[in-house]
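All protein chains but one are shown at their positions in the complex.
Right after this comes chain A.
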Amino acid sequence: MDSVYLFPPLSFWISDALCFGSLLSQQASHNRYIYQGLEMESTCGSLLFELQKIWDEVGEADNERDKMLFELEQECLDAYKRKVDQASRCRAQLRQAVADAEAQLADIYAALGDRPVHMNKSSGSLKKELHAIMPQLEDMKKKRNERKSQFAEVLKQINSISKELSGSTEDNLTTMIIDEHDLSMKRLDDLQSQLLLLQKEKGERLRQVLDQLNVLNALCMVLGMDFKSTVCSVHPTLGDSSGTKSISADTIKSLSATICRLKDVKLQRMQRVHIFSSQVFAKQFIQLSYLLHFQLQELAMTMVELWNLMDTPVEEQHMFQSVTRTIAAAENEITEPNSLSLEFIDNAETEVMRLQEMKMSKIKEVISRKREILEEICRGAHMVVDGQFGTDLSVESIESGAISPSDLLEQLEFQISKVKEEAFSRKEILEKVQKWLAAREEESWLEEYNRDDNRYNAGRGTHLMLKRAEKARVIVNKIPAMVDALKSKAKTWEKERKTEFLYDGVGLISMIDEYCELKHLKEQERQKQRDQKKLQGQLMTEQEAIYGSKPSPSKSSNKRKKNNGGGPVKQHSSNASNSQKHAEFLTLRKALSPISSLCSNIISCNFEDQNAKTGEFKDTQTAYKTPSATPTKTVSAYDENRTPKTMPIPLPATPPTMSNAMQTATTPFTPGIRGVEEVEYSYEERRAGFVSTKLHSRPLSLV
């Protein structure tokens, strides 16, 4: 700058002293310049003087000299002008800078929303002003940046939360742009309150989600489903226990939908369980009624049975206690893990099926027992079982569904009570019938006994036989009275009931009538026989008269001639070929001995068959009692049965349509013969090798 003042003293010197003087006076305040100017004036003056001297020496023309001086002056002026321009430009720049700074400052203030700072204008030079304003501006800029970052922070949070809430993954860019022109505290507060709101909502939602997850967890536990997979299917983040969970509205919605669905499932399953439970109860009820039934009927006998029966349900119930418990529980109360899981319900259902099957078989058992009881009563009362109830009262009719078990039971029960009642009414008559039948048996025994020629032979047990015969005779004498009483009883019964009295399916009255008729026939036969005997006697006396001799009484008792043609024997048609022989033996019956009744005839007849064929007048018992040693036997035990060996057995080779009487023979109670015998073994033991070697003897079986 100093260079600017280089030439003014020259111009002062050369031409316009006033002009220079004013210039200099303007700068007078600057002592230094003045001093310099003085120095320069002196330099310029000396230079001018030197120039004048040179010119003088050279002899330059004056006009040339003026021209040169003018040029010089012109050059000086240009230099000044340039410097002034420069300075003014510099000033303008300064001004501009200050103005800019001020404007910026004002902007920032406005943006920050602060009151505009009162600026002390015009204090000093432009440069001072600029110096004063610049730090302020820097300050404010820093402040603005801080504010901006605050905004950015808040906005970022808001953005992230709203993103979570909306559930969208892309950034919400619009909210990210910070409005540069409004960074006021008020706006910040607004944003912060918005953020708070959002945070609150987030918390709310999170709580909601957690609640729902808890509910879901409980449901899954109850239903036996995998909680994690269920939850992951709603939103993958939910399954993660540590990470953040999705809380978007969609998630909540689908969560609640899932909960609703599971609740539905739970209700459905509960209904199933309820049905199941009612079935269980039904089963228990039936069992109980079954038990009660037997308690009433066979209290003493079934005590142990009851315990055993009770045993089963207790064990079974234990397993399904939790199920039966649910009957009383409301939907909300079922919280026990797995109590509604599918497998559990399935198990329970299979159990129900099993129980139902068991129930069915139990019912069948009960029914068959009932039937047994019914048949037992019928049998006891000599009633025909078939006539009392149809065949439809059987287990099969339940299976076919024709009748329900309870109905069937009821019917059976009804039948039983009916039959019981009838049996009671029959009791008195039946007792009489029994007596009558027993008497008939005795009668037939007596008849048979009377036929035995050896009956008075002294032997073991003969006195017992005599006693029995004595008793039998007493009884036989009572028979007619018995029959009369029985008949009248039966008749009154029939009148009362208006049905025929059936004894094992045969009318009692007709039985009695037939018996009486038969007896009558026998009586006639006997009469005829007596007449014949008389006739014979007459014939003998006549013969005596003619030949003078009388056949000895012993010879006259020739059996052949005394054939009375006993009715019962002839009926046994299967042995018709033997009838002739039978007839012979029957004549042995004493004239006054009672005639055997027909029912027992068959048995006695059979004995006779055997006896007839062997030609031995032996009681079967005596036959067995006398072992006759036969050589074919190695084992002594077999000797017992020697006798029958020699006897042909009257078994027809072809199956008869008529029923055959059994070959009954009362086996005597002889003490065991095991003492003599070696250790016996069954065929199975021999086959299985369960035989000690020393005992291996010939099989006992076949003769």
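In this section, a residue touches a chain if its C-beta (ideal position, glycine included) is under 8 Å from a C-beta of that chain, and two chains touch if they have at least 3 such contacts; residues count from 1.
Everything that follows uses one rule, which is that contacts and distances are computed from a predicted model.
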Exercise. Look at the options "Vacuolar cation/proton exchanger", "Ribosomal RNA-processing protein 41", "Mitotic checkpoint protein" or "Trafficking protein particle complex subunit" and return the one that UniProt uses as the protein name of the missing chain.
Key: "Mitotic checkpoint protein"
Quiz prompt | Contact partner of the left-out chain, one of A:124, A:236, A:461 or A:505 | solution = A:505
Self-check item: Residue, one of A:53, A:89 or A:686, that touches the chain absent here
Solution: A:686
Quiz item: Of the residues listed, A:84, A:210 or A:521, which one is in contact with the missing chain?
Solution: A:521
Exercise. Name, in rising order, the residues on chain A that touch the hidden chain in the full complex.
Key: 301, 303-305, 308-309, 311-312, 315, 357-358, 361, 364-365, 368, 372, 375-376, 379, 394-396, 504-506, 511, 514-515, 517-518, 521, 567-568, 570-571, 573-574, 598-599, 602-603, 637, 640-641, 644-649, 651, 654-667, 669-670, 672-674, 679-688, 690, 699-703
